[in-house]
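With one protein chain held back, the other chains of the complex are shown just where they sit.
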Amino acid sequence: MRMKLRSALPPFVRTEESVPAMLGTTAFALCALLVIPTVRFGARPLVMAAVSVLTGLLCELLFELLRGHVPSVGEASFAVTGLVTAMLVPVNAPLWLPCAACAFGVLTVKMPFGGFGRSPFNPAAAGIAFATVCWPKLMFSYLDPSEPFSLPPFADAAVKSAQSPAAVLKSGLKPDILPLDLLWGTAAGPLGTTAALVIGACALLLFARRAARWEITVCFLGACALLAALFPRIACSPMTSVKYELLTGSLLFCSVFMVTDPGTSPHTFPAGCLYGAFAGAALMVFRHFGAYEQGACFAVLLANAAAPVLEYAAERLRGQAPPLGAAKQGTAYGREGRIHES
Amino acid sequence: MFARMLTTALLAMTAESLLFSGGAGFSRVLRAARRPRSILPYSLFVTLFSLGSAGAGVLLKPHLAGDRGEFLRPAAYAAAAALMYLAAAWLLHRFAPAFYGRNEGPLALSALNTVVVAMPWVQRIFGFGLSQTVGYALGTGVSFFLASLVLSRAGKTCSNPDMPEAFSGLPAELIYVGILSLAFTGFTGGRVF
Amino acid sequence: MNRDRLHLRETGAIFRNGAFFRNPVLVGALGLYPAAAGAFGLKNAAVLALLFALTAFPSQILMCLFGMFLPKWARPAAALLATAACFLPASAAARALMPRTVAGLGLTAGLTACNSVLYSRAAEYAPEHILPAVVADAAGCSVGFAGAVCAVASLRELWTAGGLFGMGSGGAGAGGDLPFAGFVLMGFLAAAVRWADIRRSRRGVLPPSGRAG
Partner (left out) sequence: MPAPGGLPEPKSFAPPKRPGASEILSAALRAGIVDELDGAPLEGKLRRFAERGVGLLLACAFDEDPYVSGATAVLRGSAASAASGLRFAAKACGAGKTAVATLSRRETAGFSRAVPGTAVLVAGNRYPARDLLTRRLRGSGEKPAWVGVQACVALAEAVKRGRPQRETVVTVAGDGVRRWRNFRVRIGTPVGDVLKAAEPDEAVRLVVIGSSVTGRTVRDLSLPVTAATRCVIALRRPPAERSFPCIGCGRCQRACPAGILPWLALREMESGVPDPARLFHVEDCTGCGACGIICPSGIDLEAAVRRAAAVRLVASQEGGDADETA
């Protein structure tokens, strides 16, 4: 037997599912969201998603090159970032807008912190927030869905723009569309966030494949619904307010695809519940007092920043973590820890 | 009375968080975040000194009107803070030397900090009553505490083995703060407080 | 003569450290507020740098000469008073030079009176060191502060206005004048400084001047 044997470390069996597989599930769900816009507007949504994903890939490779590493695709999280970014811009926005947002997210938020799983903020959320702050007009001028319109896939088109229901709510008026009609994705809004039913189906898929955690989404929506019922923005019954608030804007989309991002959300169950509720409350606060019609990305960023503190708070509630003052002991034993690590 | 105090506290907290996101007194917040133990005394000092400096601002305001006042105001506030610090440090140094020895740095820096934070605030609020002053001080302390808490937890993610060596530590923290202030920009929409 | 040359070499090292390798803003994380909130145009940055330099030299020298006579617990107050006092002529000069920019800066200009770089140097560094070192350090800090602030400001102005010194016409987008842009840019500049510092230590010239705090 001429076998060149090598040695390796256990374990010698591994689970089939890997990080790329989980991200692939998410990316698949996001692509499912592209169907309805493609049917309605032609190939432009596909082009938008493609260019934004491509930008993410190029930015990642560029950063790796500057870092002196061999550029590698890694776990391909840029695909999810790019797709989410593309979903949150209007379909009639210029093509460079999602690219700029995705580039900001990858270059500023993701790579400097060491990539997916290390970055404390959701890159897509940061990119969209950046685009919102820099080009608010472009971000909030939506194509009027009333007349059928087929956009050119590449060129920028001058279109008749309409106010989205979220903007109408922000201005304190009642949208002229029934809440149930918001389910089918025919209202004006960001590219991938209007079809509530499809988003729900994607949510079920993600929860079933354990690519997202249900408790975060549930607590997020619960907090939003509660606040919407208690403090309606428009003069209507609490139920109507809840319907409008949950179905307008990018709330549902963020509750499924951005808040549940495993890299930036707390790991334990109670902390996840706290985190979801916090994010939902922050979102409603942004809707009431915020400056822009879409506050979801800012709320996600705030929640990401609060996540470690919430985790710590959850531990304190269960009486596991030491009080704040005891941090010194940790450093004292920390030297031992370094010895054991080295 | 108490309600007004609380409302002012809330107002101050939001304003402070915007200010921190805008960078005011940020060096001090970072300092506090580096050593989690010092967060509590730090916030305490900040509260007390804010109380003092707000009072000073109320007292000095009428004398510092007009262009000359505009010119003199920063120096006047700084001087007031310096005097307050002098008093506090002397008292502590005299009567509680151990406590003073433990919290020397925070004391001085928080005195400095309150000037930075107080000035814009006092500029805008006219006619501070006592309750509002107290509320403002409480709000400042609480928001300082929250900001330091968030940043102290953020420190762990800002230096990890996977990130580029050049970014670990302060650069990553600066970017972190930048994104945080971007999030707060969602409230103000392009205007700094 | 020989000793003087030695002094010069030391002061050169101190100056380099203050200006670059231990840049008060980018490595020391001090005086972040003006850099983040004020420096969104090259004019503002120039005014800030001018104010800083004009306040730095007299206050540092003052504290260097008289600081050691004070007890330790009183020094911070003295430093604060010194900077506040030295700030007045500086702001007068700045107002004489570019009145409109100073007025536009408003608050941020005034806060130079209690800039934490000046304060910490005046309270901790100046009283402990000899005059040439203190002067060199003040110069280094001024240059370092000016460099950081101007770099951040010019990048932001290029983003918002597309040109420098207010000559731009229409930049890439809004938002460059917001604090977050300042912080993010400072983060990248700090990373650049750290990178250079690491390179230097790799070449074995000096141990890296370490992280701040």
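Worth pointing out:
In order of appearance the chains are A, B and C, and numbering begins at 1 in each one.
One rule holds in what follows: contacts are C-beta pairs under 8 Å (C-beta built on N, C-alpha and C of every residue); 3 or more make two chains touch, one makes a residue touch a chain.
Remember, predicted model here, so these are calculated numbers, not experimental data.
Contacts of the undisplayed chain with visible chains (whole complex): A, B. When the missing chain is restored to the complex, the residue among A:41, A:63, A:78 or A:116 that touches it is A:116.
By the touch criterion stated above, the residues of subunit A touching the omitted chain are 1-15, 17-19, 21-22, 74-75, 114-118, 210, 213, 262-263, 265-268, 315, 320-322, 326-327, 329-334, 336-338, 340-341. Against the chain not shown here, subunit B presents residues 156, 160-162.
Basically, only the chains that are shown with their structure count from here on.
The interface with the greater number of C-beta contacts, when B-C is set against A-B, is B-C.
Chain centres here are Cα means. That of subunit B falls 21 Å from that of subunit C.
Separating the centre of subunit A from that of subunit B, both taken as means of CA atoms, is a distance of 32 Å.
The multi-chain contact residues of subunit A, meaning those touching 2 or more other chains, are 108, 112, 130, 133, 136. Among the residues of subunit B, those in touch with two or more other chains are 164, 167, 171-172, 175, 178-179, 182, 185, 190.
In the complex of the two chains, the subunit B residues touching subunit A come out as 36-37, 39-40, 149-150, 153-154, 156-158, 160-164, 167, 171-172, 175-176, 178-180, 182-190.
For subunit B in complex with subunit C, the touching residues are 21-28, 30-31, 34, 71-75, 77-79, 81-83, 85-86, 89-90, 93, 100, 104, 108-109, 111-112, 115-116, 119-120, 123, 164-167, 169-175, 177-179, 181-182, 185, 190, 192.
Looking at the complex, you find that subunit C touches subunit B at residues 26-27, 29-33, 35-37, 73-74, 76-78, 80-81, 83-85, 87-88, 91-92, 95, 107, 110-114, 116, 119, 123, 174-175, 178-184, 186-188, 190-192, 194-195, 198, 211-213.
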